[in-house]
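Pasting a structure below so you can have a look.
Omission of a single protein chain aside, the complex is shown with its protein chains in their original locations.
Entry: subunit A
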Amino acid sequence: MPRTFTPKVVTANALLEGDAVWLTENNAWTRDIREAELLTDEAHADLRLLEAQARVDEIAGAYLADAKSGENGPEPTHFREEFRTRGPSNYAHGKQVELS
């Protein structure tokens, strides 16, 4: 049986700051996963990833990460991806303070 496709977002690290960014529907990189494009179709997701990977002077290491639809937009499903939306747990550094 073919594996069912779970929704994804395209994510990467910003080239200069190195922090997590997500690809939006209108081809911008956002630092807020809730603004990302939630990809529910596998072929479309693969295409979006290819497009993202071509933007070598903006980001590094683009990949598809599992996400789900939440009240305010896409939300991570795995704890690793959740940490990327927030920052480290030992200091108030990273997105948990930069986004608010």
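Assume a contact is a pair of C-beta atoms (placed from the backbone, for glycine too) under 8 Å apart; a residue touches a chain by one contact, two chains touch by 3 or more; residues count from 1.
Please note the rule applied: contacts and distances are computed from a predicted model.
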Hidden chain of the complex, named as in its UniProt record, picked from "Sulfite reductase (NADPH) hemoprotein beta-component", "Carbon-phosphorus lyase complex subunit PhnJ", "ABC transporter permease subunit" or "Ribose transport system ATP-binding protein": "Sulfite reductase (NADPH) hemoprotein beta-component"
Contact with the hidden chain only, please: which subunit A residues? 13, 15-20, 56-57, 60-61, 77-80, 83-84, 87-91, 93-95
